[in-house]
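What follows is a single structure, and I will ask about it in a moment.
Note that one protein chain of the assembly has been removed; the remaining protein chains are unaltered in position.
A, B, C and D label the chains in the order they appear, each numbered from 1.
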Amino acid sequence: MLRNSLFLIVLAAFAVIAFTLVNAWHPAESLSPVAEHYATNGPTEVGAANLVTAVVVTYRGFDTLGEVTILFVTAAIIGFFLSLFHSESPEQTDRLMPASEILSTASKLLIPFMLVLGIYVFVNGHLTPGGGFQGGAIIASAFVLLLLADPLSKLNHRIIAMVESVSGVAFVLIGLLGIFLAGGFLDNRILDLGTFGALLSAGVIPLLYIFIGLKVGSELTNIIGHLQQTQKNR
Amino acid sequence: MVTPVYLVVSLLGIAFALGILGKPLRKVAGVITLATMAFASYISVSWFMGLWFGEQSAAMVFTAGFRPPFSINLLMGFEEAFFLSLVNLAGLFGTLFLYRTLMKSGVNAFVILLILIMGLNVIIMTRDLFNLFVFMEISSIATAGIIILNPHQKTISAGFKYMLATGIVAGILLLGIIFFYHFTGTLNLDDTIRVNIEAWKGITVALFFILIAVIVELKPFPANGWGLDVYESVPGGIGMLISTASASAMLYVVYKLLPIAPPVFFQILTTIGIGTFFFSNLLALKQTHPNRLLGYSSVGQIGLITGVIGLSHFLGNQFGLIAASLLISHYLAKAGLFWISGILNKTHIREWSVIRQNRLLLFLFSLFVFLLLGFPPFPAFYGKWELIMQLAGSGQFFWLGAILVASLLEGVYLFRWLGYAMKLEAPAGEPLRVGWNQYIPLGIFGLATFVTGYYATHLSSYGSLINLIPLAFALGFFLIDFLPVYIKNTLAIAGMGFYFYYLYPDLNGFDMVFSAIFLVGGILTLLAGYAYKGKRIGFYPTALMMFAGLIGLVEAKTTLEFFFAWEVMTAGSYFLIIRGKKSMEHALSYMLFSLGGAYLILAGFSLASIGQSTIVLDILATAPLYAPLIFILLAIGFMTKTASIGLHIWLPGAHAEAETDVSPMVSSILLKAGVFGLIILIIRMGEQHLGSLSILYILSWIGAITAVLGNLMAAFQEDAKRLLAYSSIGVLGYILFGLALFSHLGWLAAIAIAVTHFLFKALLFLAIGGVVWRLKTKEMYRMGGLITRMPFTFISVLIGIIVLAGIPPLSGFAGKWIFTNAVIEKEWFFQGALISFAGIIAFLYCFRLIHTIFLGQLKDEHRKVNEAPFWILAPQYIILIIVMVFSVLPNSLLHPIGEMLKPYFPDGALTWQGQYATSIFGYWNGTWVMYVVVAIFLLVFLWLWFMNRKAYRVKQFNIVFAAERPFRPETTHFAYNFFAPYKKAIGFLAEPGVTRFWGHVSEGSHAIAELIRRIYSGNGQVYLFQIMAFIVVVYLISFGGF
Amino acid sequence: MHWFSLEYIAMNLGFLLILIGLWGIITRKNILRIIISFSLFDTGTHIVIVAIGYIRNRTAPILDTLALQKDTASKIVDPLPQALVLTAIVIGLGVTALLLVYAMKLFETKKTLDIHRFNDLKW
Amino acid sequence: MIYLIISIVLGIIILIMAFIALYHRNLKVAILSAGVVSLFASILYLLLDAPDVALTEAAIGSGLTTIIFFYVLNKIQRNDAEK
Partner (left out) sequence: MENIWIKIGYALLTIFIVLNYGLLLQGLFRKIGARVGRRHGIRIWQPWVDIIKNYTFRSRIYHGVMYYLGPVFRLTGGIGLLLFLPVIYGSEMFSNFSFTGDLMLVLYFQFFGVLGMALGAGESGHPYSAIGVSRGLSQVTAFELPLTLGVLAIGLQYHTLNINEIVAAQQGSILNWTFFTNPFAAAAMLLSFLGAMGRSPFDVVLAPQEIPIGPPTEFNSSLLGVLQLNRAIFPVAKLILFMNLLFGGATNWGELIIKTFFIYFWSVFVGIAFPRFRVDQSVRWFLSIPLILGVIAIILIKF
């Protein structure tokens, strides 16, 4: 308890520090110079209607590469970590209750729909809210649903890993192409920018987002899949 | 030149692609990983080279084809290339070292490693704050991944704490970054920051958040429990990656952020950094787990470099050299030590004695320890030197002192550990198995220590003047260590002889005297080496290293050269001393006192260099400021080597436990290094005053007390070599006193005693060493009656003690005679009386030495003991001849010394007429004294012989007392506690009070360490609490309130 | 009273969540609860970031209408913080997932989730 | 103005939920409350003109994270039961 009260003091002090920060903060009235550049030149430079996407995929595409890498390495660690403990133990009879009829039927209906939705979200990432991450998450949710409906089903890690790797390598390669064909690493202007607002526009952004979506989706699925494994074995 | 973006592309692309590999191809994953890392290393090293030689200019990589600040850009400059090389090489060799472990863990392990290294690469290169955040997260997640490469309960909990801590820190960093963006409108470091005055407070707080988060990632004290736990739990190979690659990258981040940091931040950085350095080393004193110990050391070293960054304003253009050399030393040493720890895989530092199964590993271990502590010729030596010089130059004395004290603490545990490894009984267990993939990285890093040391020598401003040839000659013996003793011995003698011949024309004055003691003395003592059989692995390189250092002292023209040689000598002698069977703790205390002394010398030199344009030794004479302080620092520094009272406790053990021919080396030769230092000091700085008190006056008292107490303690020893060791303390007390007299006669006596001490102490140590060699014991009461078995040795000892005691007609008397004259001249009677008192106490132990060993009854078990080996006797008799020459012709020694002193002390010199010396007060004719004594002796002897011609010899044991024949010879040999009544009367003076004092110092610091390290309770939440409290406290300190 | 505006509320809410999260992380004993607190802390930072990018009376930075494509800079909120939050959220997910797996493994080693029990490494 | 009221309500709910997440005895409830915090935060993002973020927070913060929480909780509780 002594520690808690001590920490209360520390936290209060931290709160005061944070408060000075908030106190110094005044809501922006106008865009920052960088954002202004994005707003003014973004449509012409990048060609994505969704400026957030423009920033995420192109202007700060390098961040996104890192972001994808984080999920990737997390999945790798989890896979490695969990497999180490369980790979050797023999498969035990699963004691999970099979899912209810309703859930399994509903899921069979829902899963294709969700997959399509996910793909839609990342394909349209440069036009509407959403993108690779959101789409990937939706795809992963579809697989979660699949696993919930049929706990015994085993995800094919091989294929997932394949998708993960290929899309990752493709992401890097497309980035690399940017060096040769356009202004630099991860430049989207390898392809024509196209008509502003059209599906096939904004250079390689749709393509990149597809790979990102696939990669994020497969990575998240991978994590879930590994966790699902743990539910089966001890 | 390959575009730096390929660093990212290759590492990341291969990491992604490894997943595609099917099962059959998994085996090549390791090879691919290594190849990728090699490629990355190639890129970074080639950039580094290119930038260094000026063939390249810094390159900027613009991602997405837009200019910053609109997109993220990566910079490849000189510093970046340097750090990238460090990180990538660490990655490459770290992976190679872990190769087999990783192969067992599967492809994912390689993926994680690749991504860790990739993350660190980007952290170094990126110029964008948010990007920095992202890749810091990548590397911390990847680190969490490699922590559990070897999952057991400890690594998992350590990894969890690590994740939590870095998670919170990352959150704070993110807050800082976003507010930074809000206040400045940019995320780019290169973007000119438009500081809005109204938002000043906000921007500083935002910056504070960013910087403090980065600092916490460096594991500052006390917010570093999580980091230490990680170091403890992970195997060495992984600890190496965290300690070298990650830490280097994070250090660079701090450095990179400096331009945007407010000025107060530098002070914070200094305080945190050096505070961490100090406390980590303090707490490490109590640590016994090797990896955690290395963790403390890592944290401390990184703290030091952080502190250096904080002090960069004061370091001028030397900042780069200092920081880089310290970093490289940390990098190479920690990598090597962690790797060795990984191979040994022990949980207690005492168990490291298994390392002796593999001499190469032991060699590397000691190499890395010395590298870490900044011994020459390794890079940190120059780094520390420049650091201290610059700090002194800018008046940062507090930090200077803190750094030196902390370095000393570091020495304590590292050398204790090294001692354990070299001396403790090895626990039973499986034999060590070291794979080729482990040898390669260790070997390369071991070599790199020398290579970087060589370059550091040339980069430092005066380093290129240093004569590395003797050291190289010494180290060369490591390569031919497989040869038998007699070849190496001959080579060593030839080398030293040649060097003396080579130096001879340039020598004069003090240099001549001391190089004769060092080199000729060295050759004489080395002669005894022929008595050894086999290979004597490790003896010759270290012995020659010591001699190289000693001769370097003589050759030194600058303070840097002097300090270099001093450290080389210390290192060499440490290894010599620790060769003794029971030398572990003695070598440790020797090393610690030497280290402490060396740091005092360093501090003294640095103070002396303030306001001077060069660093030649003569700056001591012209030091404009702090002259008394400089004098005191240097004097104490040198007095650790001369073992003056209070600083003497290392000597008896170190000298007594050493090997037969090492004892004379360290006692009769090595101690003179301190004398030489004092001469250099006093001759340049003369008489300094502390208030109205002359420091030399204080020194004279110290000298006198040392002489009395040293001799007194010698008289009470039971161990023959210990007795001689204490006697050395006493004699060095005389020398100190003589030097403190600061007059012609005083110095004449001091130097004459220095020379004769070399002679008789070498003689006695060799003779007693020969006895110990045969008898296998050093306890005098276990000996007795050896005069019949070892007559030649007896004669040496007899002559030795007569010289030692200063009894006419032998040359030892010269010293006494001159001393008395000098004392009366100077009118320091009380010290003089003490000195003379000490001289008489010398009789006590002299007699005891010869009596208990050679006289009395021979023990039963020694009836068949043989005379000492020829090669141990040979140098003794050479010395005997020299002693006799000096005795018959005293002016052959004293006159040249007197001439040498005349330029410095023209007044009060002796007048010589042939062998007839006249001082102001008295006169003395050594030759005639000899004639008279010999004549009387012969006369009396002939008389006795004539009268006694029919005497017959009886067995010595043929005695009766109290009407009984004693039944065992032992009962008739009075030897134990020989001076019991004397001890009863004034033994209290010889109480080991000083030893107790240092014991309390040691215990006290350990107790403090024990107390403070309780903060690392092992509870993750406590660690987080500490981080938060640390942040708040640093905030309060740096802003002086909220 | 400017405190009663959307961005201020969001900003303060964010910081409150950060503080609550920190409080939970350091005072709660159950490891899962610590991780929950950690995700609250994360969410708090995200809210703060979004609040920073918000500009009153503007629209989302998606130029789906022609009207928006002219003089865009004065009509949209700052897209940059939003982009950053996207990244931060995904990173948060990664960290949380990893923490959870760690928690699971910790539980396996000692059959407890009490963080006070995991202090074998110390001093 | 309506946004303001909504946001205040949201804020209050979020804070309450956060406290529940910290202090409710039942871990399941705690996890769910954390998910709710996330969900409501995503609504807040919508109000703050950040639909992308809202979508992401909803899908990842409240969706996937909660699912992973439950997986782990499930695993732990089953282990606990066996013990």
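The rule is short, and it goes like this: contacts are C-beta pairs under 8 Å (C-beta built on N, C-alpha and C of every residue); 3 or more make two chains touch, one makes a residue touch a chain.
If you're wondering where the values come from, they're calculated on a predicted model, not measured in any experiment.
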In the full complex, displayed partners of the excluded chain: B
In the full complex, which of B:L404, B:I802 or B:A868 touches the chain missing from this view? B:I802
Which of B:W52, B:F398 or B:F921 touches the missing chain? It is B:F921
Tell me which residue among B:L207, B:I268 or B:V929 touches the hidden chain in the full complex. B:V929
Residue, one of B:V5, B:I645, B:I850 or B:A1009, that touches the chain absent here: B:I850
Which residue from B:F265, B:F338, B:Y439 or B:F813 sits in contact with the chain not drawn here? B:F813
Residues of subunit B in contact with the chain not shown: 787-788, 791, 794, 798, 801-802, 805-809, 813, 816-817, 820-821, 823-824, 827, 829-830, 832-833, 836-837, 840-841, 843-844, 846-848, 850-851, 854-857, 920-925, 928-929, 932-933, 936-937, 940-941, 943-944, 947-948, 950-954, 956-959, 961, 971-975, 978-982, 984-986
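Following the convention adopted for this analysis, only the chains that are shown with their structure count from here on.
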With chain centres defined as C-alpha means, what is the inter-centre distance between subunit B and subunit C in Å? 51
Rounded to the nearest whole Å, what is the centre-to-centre distance of subunit A and subunit B, using the mean of the C-alpha atoms as each centre? 54
In angstrom, rounded to a whole number, how far apart do the mean CA points of subunit B and subunit D lie? 59
Where in subunit C do residues touch at least two different other chains? 5, 7, 12, 18, 22-23, 26-27, 52-54, 60-62, 76, 80, 82, 84, 86-87, 89-91, 93-95, 97-98, 101, 103-105, 108
Which subunit B residues touch at least two other chains? 130, 134, 137, 141, 144, 148, 151, 175, 179, 181-182, 187, 1021, 1025, 1028
Which bits of subunit A are touching subunit C when the two form their complex? 4, 7, 11, 14-15, 18-19, 22, 25, 27-32, 34-36, 38-40, 42-43, 49-52, 54-56, 59-60, 63-64, 66-67, 70-71, 73-74, 77-78, 81-82, 85, 127-129, 131, 133, 196-197, 216, 220, 223, 227, 230
Help me check something: in the complex, which residues belonging to subunit A touch subunit B? 3, 6-7, 10-11, 13-14, 16-18, 20-21, 23-25, 28, 32-34, 37-38, 45, 58-63, 65-67, 69-70, 72-74, 76-77, 79-81, 83-85, 161-162, 164-166, 168-169, 171-173, 175-176, 178-179, 182-189
Subunit D to subunit A touching residues, read off their complex: 50-52, 54-56, 59-60, 63-64, 67-68, 71-72, 74-75, 78-79, 82
